[in-house]
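Working notes, beginning with the structure itself.
All protein chains but one are shown at their positions in the complex.
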Amino acid sequence: MDALLQHAGWQPLTRSEPRTVDVPDRPVVRLGVVGGGLRSAVGRTHFIAAQMGGGFRIEAGCFARDPAENERTGEYLRLPAGRVCRNPAELIDAMRGEIDALLVLTPTPDHLEQIQLALEAGLAVISEKALTASVDDCVRLRELQAANGQPLAVTYNYSGYAFVRELRARVLRGDLGRILKAVVEMPQEGFLRNDTSGQPMVPQAWRLQDGAIPTVSLDLGVHCHHLLAFLTEHEPLADWGRQASLGNFSEVIDDVECAGRLGQQGLFSMWYGKAALGHRNGLRIRLYGSEASATWYQAIPDELHLHGRSGQTQVLDFGSPDLLVANQPRYMRFKAGHPTGFIEAFANLYDDIAGMLTGIPMPAADPAYVPSIAEAERGLRFLQSVDQLSRPAS
Amino acid sequence: MDALLQHAGWQPLTRSEPRTVDVPDRPVVRLGVVGGGLRSAVGRTHFIAAQMGGGFRIEAGCFARDPAENERTGEYLRLPAGRVCRNPAELIDAMRGEIDALLVLTPTPDHLEQIQLALEAGLAVISEKALTASVDDCVRLRELQAANGQPLAVTYNYSGYAFVRELRARVLRGDLGRILKAVVEMPQEGFLRNDTSGQPMVPQAWRLQDGAIPTVSLDLGVHCHHLLAFLTEHEPLADWGRQASLGNFSEVIDDVECAGRLGQQGLFSMWYGKAALGHRNGLRIRLYGSEASATWYQAIPDELHLHGRSGQTQVLDFGSPDLLVANQPRYMRFKAGHPTGFIEAFANLYDDIAGMLTGIPMPAADPAYVPSIAEAERGLRFLQSVDQLSRPAS
Amino acid sequence: MDALLQHAGWQPLTRSEPRTVDVPDRPVVRLGVVGGGLRSAVGRTHFIAAQMGGGFRIEAGCFARDPAENERTGEYLRLPAGRVCRNPAELIDAMRGEIDALLVLTPTPDHLEQIQLALEAGLAVISEKALTASVDDCVRLRELQAANGQPLAVTYNYSGYAFVRELRARVLRGDLGRILKAVVEMPQEGFLRNDTSGQPMVPQAWRLQDGAIPTVSLDLGVHCHHLLAFLTEHEPLADWGRQASLGNFSEVIDDVECAGRLGQQGLFSMWYGKAALGHRNGLRIRLYGSEASATWYQAIPDELHLHGRSGQTQVLDFGSPDLLVANQPRYMRFKAGHPTGFIEAFANLYDDIAGMLTGIPMPAADPAYVPSIAEAERGLRFLQSVDQLSRPAS
Partner (left out) sequence: MDALLQHAGWQPLTRSEPRTVDVPDRPVVRLGVVGGGLRSAVGRTHFIAAQMGGGFRIEAGCFARDPAENERTGEYLRLPAGRVCRNPAELIDAMRGEIDALLVLTPTPDHLEQIQLALEAGLAVISEKALTASVDDCVRLRELQAANGQPLAVTYNYSGYAFVRELRARVLRGDLGRILKAVVEMPQEGFLRNDTSGQPMVPQAWRLQDGAIPTVSLDLGVHCHHLLAFLTEHEPLADWGRQASLGNFSEVIDDVECAGRLGQQGLFSMWYGKAALGHRNGLRIRLYGSEASATWYQAIPDELHLHGRSGQTQVLDFGSPDLLVANQPRYMRFKAGHPTGFIEAFANLYDDIAGMLTGIPMPAADPAYVPSIAEAERGLRFLQSVDQLSRPAS
């Protein structure tokens, strides 16, 4: 359990509200929230996912710069009067002793300052990915966190799917043999799509600027990198990259491909972007091993397709025998045969974060389930290298 | 709004806790719960679904006959001390004024008495299907409810899927023309499956007895009937039925087929059962109209397949243009491209029930979204007729 | 081999043109053809399928009543001058000694007379299904054939698919245990479809009359019946039937459902029709056994889906290990990974018919691969019973 924490100096919260059965008996984690107003894409998702397993309670927040949206979000959450603050500093100050962790849902460029505030105030941090907009910022956070010992988790939410975790467990057990090749793709269409009035959809303004790492990489690339490393326990090392702007917004990169080595003996290819019509979100992972291969496709998340060296093809789902992890009660909020979705994957991740923060992990939890600042840094370094590989030598 | 209530004499709760955006501004509904202990199949599902949209708060319950399980369930729900009661009567008595509605999650044979208690105490009722085990019991409830005016909702949860509702909207708009034939099937495998130790799975004891209507019909048939009527606004009238016991438990029916007329001009066929290996839950609905046909398959719930008279094939999902209802923000808890699941469908239904109970429905809500006692009665009458049609003439 | 023939008195053709490898060394069967003109639906299909494996050569024919079409078909087949005849009698007379068998491709009502002519002339017969339009006619043919000993094969072409045969082999080996339930469906859309000009498609005139057995049953029902019996070696016995006219042509039945017993311990359901938009041809077979279930879907014919009692799901294809029959070279005209289609299934059946007619069957052939007059009669009796069950008692 202590191993799980991996954060020197962090004291698990006091056990106050016991729980039972497959949900560990542990205290609720009290959250303050920065960002996530009702107009944002991610707020409601986080609120539901965090609270679905009972591990968290949202106590306060500054949800939006716009006072009206800020207030409305507090009302939506049925927060008591006085729990909607004007800015992160005020929130942290006002809620001292009343919250255990800060949940950071603002655009990536804003994370650094807000997380610094939280860590310095002795709060744990749960941050949307990408953790920071550059490697340098991430290093600064890492050093600060190492110094003050507060735990920090990054919400790479796709890793919460039961069958992503099942695949990881099988890869680590050696079912696939040596991973010869991994192909990860996450094509999307938002930068080419029309809306219902026939006009091109317009993304949020901050998505239409690229910094040291293109925004599309901070948005999609971090997931691809994390999943690849999470599933294989090998770190991808790119030796080729290509970045292009194919969609409506020529000022930003919206299509990235890269390739390189995965661990000692394998290869990987990766593609993500926002100009591929037909893909609401085409996240698909294919791992080709020396003994077997596996495919997982996010749109049908409760299936895992396996292909053996002798030609056998198996489809795993929640009703399959001999599952390694997907058969845990925590993943089946209802009986097999009832599809689960993204928000439950996200809730699975939150349950693990609650486990880390309270020091009382979920049954059979794997330390890798809670992505740390180290993984965030590796992802940013990877994406930075892809950016550099993509630039013409001069 | 009043039309939506459809329950004379029911006073909407006082508006106390305002809400915003696509979630109506309305008071939270306070629930007492009967059944749903942590060992039951349905408890956790209901608890999550009811609270996901913020419309309900569980205040108290008697969750299980076993005192330990009862207590543990209260702990899981983080109920304050004193909120776990020993039986329904005690619950209703102790929580008078503290709860608005009773949520009934016990086995069907227990519903009648518990719902009577609640109605007589002036509580609204939310009941798991099947509402009662016989038509007679349902008639008794209907008469009681008509007399005292409390609202009652039955949780036919599959009707909460966004694309089931999209299909209904398209059928009612006439997109399919006249419905010539409806084929509904819900095969499952539980009565033939082995568990992980290679032994046949053993259902709960109450599922291994058949009353006036076979338990498999109360379990699965009610959903098939409800979906058929919900989607087409036509009532199926069976003229053929066949009931068989194919699985491990020869004392109960586990396979039912029936057929007959659907409305004035169409036909239907229906199959459900628990002895069909390979189907965790094969719920599939196919509607064949004079102008178009449609298929919806629960395992991939975010898709609707449409086929036109000229041969065109379209697939609708959350990213499609010109959706009628599935594009409402309430159904997309995150962006298109992230699969939704059963528990969200269930939460959609709970959101509508909250709308009915508070008198403040969800935007663009359809009165049929909240199944009433009338629909429950029609379903039981239908299933009773199938049972009678299945018996050899003597 | 003699057992395979199952036709007393039939002398295998003399071996003249040897063949090798997985194709047996045997003489070519010389065909005369009745029907199958270039405007018919089936002619070209039969011509290709019969000749694909080298087992047959078309020597002569009377292909159409229309002299121009008749001639053109002979040209298409590159027949020498004088090989296009005006009617069956002339064909049989003119080609005496030059053909071994008559291939009958005319509408079902014409079969009886043409087949009688052929049998009386000492020719073998290959007939399109349905063999005859009534049970009585079939009985007459059976008696005639028994008397004169010529072989007769009926082309139930779907049974030629490799994975239909693989499924049969697995059922007979007992892999599925006892067959508890079989569900066969073959919905089509032709009687509701518009053509490209937006006008309803108009079927051939003979399809718009119903005789003792509805034409849709002669067209589709015979396949459903044959496949069910072929796959399970159990004969279905209907105890319920429903026939309706749902499409544009109210003068004929276009939708049939029936159900009953399959063998001693199982049940079956069947649906076929021509008024189900979206189904070019939705032929799907599902067998639910006590140990496993299987699904085969004609649109993706190179796959067989198997589901075991412990929840395992397997997909078989041409690359799977441990195939029982589908791995024979005859079924893979190119390497695994290259889809096969209907015309190859048909060619597989023709190869088996050549095996029967020459007395030199394909390697590992199963006598059931060549449907006989006995199977045709059972099918017609079954469909006649469905017709009778569908009529209201008076």
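We call the chains A, B and C, going by the order they appear; numbering starts again at 1 in every chain.
Keep in mind that, in the parts below, contacts are C-beta pairs under 8 Å (C-beta built on N, C-alpha and C of every residue); 3 or more make two chains touch, one makes a residue touch a chain.
Values in this document were obtained by computation on a predicted structure and should not be read as measured data.
Residue in contact with the omitted chain (choice from C:Q116, C:N281 or C:T295): C:N281.
Touch with the chain that is not drawn comes from one residue among A:R39, A:R57, A:R140 or A:R242, which is A:R242. The residue from A:A169, A:L267, A:I300 or A:A374 that touches the chain not shown here is A:L267. For chain A, the residues in touch with the chain missing from this view are 180-181, 183, 187, 189, 192-194, 196, 198, 240, 242, 244, 246, 255, 257, 259, 267, 269, 271, 275-279, 288-293, 295, 305-311, 313. Contact residues of chain C toward the unshown chain are 17-21, 23, 25, 28, 38-39, 41-42, 44-45, 48, 51-52, 54, 72-73, 75-78, 188-189, 193, 196, 279-282, 298-302, 317-319, 321-322, 327, 333-344. By the touch rule set out above, chain B reaches the unshown chain at residues 310-317, 319-321.
Keep this in mind: only the chains that are shown with their structure count from here on.
We define each chain's centre as the mean of its Cα atoms; on that basis chain A and chain B are separated by 33 Å. Mean C-alpha position of chain B lies 45 Å from that of chain C. In terms of their C-alpha centroids, the spacing between chain A and chain C amounts to 55 Å.
Shown for chain A are the residues that touch two or more other chains, namely 317, 319, 321.
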